[in-house]
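Here the complex is missing one protein chain, while the rest keep their positions.
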């Protein structure tokens, strides 16, 4: 069955911005641990975080972690995702979980063309059929999965801290990123914005955050629309 | 002023054990993200965690993070602490914070001997005096600190995930670890036990957790008291 | 075309064991940097490494790095490989490299059965055909690849240090690991043994290295053959 992206913020450090602000405060003052617990006002925390992030001292943002449940992504997408090494992953195993009725992701460039869409869907049926035949003949899940296409859906629980997320968003919200991981990154960013807007207002591709583009000016129209952009 | 260890658990992933158990469940079943949110019973979570940890699949424990405020430790201790690289640190800066009235840690082997204790305390006064003289003569904090002894107190906010903590406890609760970082590790473990007893009942030196000692049998009496111990 | 595993050790730290031994020596003696350069005898280096590894102080082994070129592995295998985060990867991109004539890996459990083998090969032809049709219709490589099966060959350059490799071998030479990544790990280990035999004689699954099995005794016959094994 065709399926769609679903991103849920399962858990996060409580009061993520106050936690990071408290850590920043520890660096630059003689404040004791028991006073750290007396929370700063929200405004003080915001001001301190703004200052810290603008100065590039983002190590203090590592004290807030965010755990996402993600489903409706292809194995092509997850293979890119897990290349981010400062993060934790628990992914549905194709070795343990039988996939004979697997869901799949259909790229828009294919679904928008009825003829190609039909070919793609027929192919997916073929793959599911061969998987079942192998499985019924006693081939283990771990070997039967060799016929599963990249389109096959996977589910994964991902934890990253706020600093790692800012880097992830820098790479993956860029219009040069693959459409699927970009959609996922944008959804993750929406969730982060809900619970930590002061930190994540600094998120985005490097053209937005640093006014630097490393992908070649001509490859994307976005930079033109950035007020005062001074791209290389 | 002499000061003492103070360890406070400032924040942690809410329901840390349910979070890790949900991640483990994602690996081995077809469960969807929305069902992951429907929390398992505590007993189911405990059973799953027990199984996962005994099998050595501790990557699922990375989804729970713990943030500690720690003060009353020496710079000798913090230098060892920050060598653990899968962790996040925000440490009081000796470059930014003036240390003319610094607190210090007195090792028990010194404080237990009145004569040595007096020498140590006099020395600390001398160090504080020289620091102030340098500071008053216009030397920056970052250069004046060259006279500060290892005994000088530092404060640090530390975040580690549960898997990194289990490794930290393995190394640092061993009786061969330095007394100060061992005391700190034991306090951190007490805090962890309060909020995640199923996970952290597996914490401890390798003689306890794996019945393996790599430090040489004769160096510690502990192994003798371990029921059924079969140490190398 | 069906293809087979090929593992080549492309580069490594020169004199990897002497480098690690020199680092170990730095920890425990007052030796200066210029004396570190005067290499120890091979025997002294071996003795020091033996002592260090037996004591579990494997951080000194991080100073030797090994770079492998690996081809003839499936995307199923590479997805497991890149989950090892203390490592560096440069993998052939399915976004950039057209895959219309892709090679594939055939699992032994399939190739040993002529009927299943035929089905598998026909399926691979179908996948290649659909890929070409999508590609010819103007679908980008990054979207056409959604039909590529896990069996599809990938190539990757991998760098790990000796400590990370020992951990990798512990996980992936275990008979419970997937056959493909196990074969790859065994080939990597052979290459390591050629250039750093003192370090890598300690490599292997935990039943061999620590006489501990976390996978359940009954799941593998290997433990029975280990002299003096005292498995949990």
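As written, the chain order gives the labels A, B and C, with residue 1 at the start of each chain.
One rule holds for everything that comes next: a contact is a pair of C-beta atoms (placed from the backbone, for glycine too) under 8 Å apart; a residue touches a chain by one contact, two chains touch by 3 or more.
On a predicted model such as this, the values are computed, not experimentally measured, just so you know.
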Options C:29, C:55 or C:125, residue touching the unrepresented chain
C:29
Per the definition of touch given earlier, which of B:9, B:139 or B:175 contacts the omitted chain?
B:139
Per the definition of touch given earlier, which of C:109, C:161 or C:215 contacts the omitted chain?
C:161
Contact footprint on chain C, counting only the chain that is left out
6, 8, 10-15, 19, 22-24, 26-34, 36-37, 59-60, 62-63, 65, 67, 69-71, 88-93, 96-97, 155-157, 159, 161
Touching residues of chain B against the unshown chain: what are they?
74-76, 78-79, 82-83, 85-86, 89, 94-95, 104-107, 109-110, 113, 116, 119-120, 123, 126-127, 130, 133-134, 137, 139-140, 142-143, 145-151, 178
Which parts of chain A are in contact with the chain that was left out?
54-56, 206, 210-212, 214-216, 230, 232
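Please note the rule applied: only the chains that are shown with their structure count from here on.
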On the document's contact criterion, could you list the chains that touch chain A and likewise touch chain B?
C
To test your reading of the model: what rotation angle superimposes chain B on chain C by C-alpha positions, in degrees to the nearest 5?
180
Of all other chains, the one whose Cα centre sits farthest from chain C:
B
Same or different, please, for the chain A to chain C contact, judged on whether over half of the interface numbers appear on both copies.
same
Can you check how far apart chain A and chain C are, centre to centre, with Cα atoms defining each centre and the answer in Å?
27
Set of chain A residues in contact with two or more other chains
89
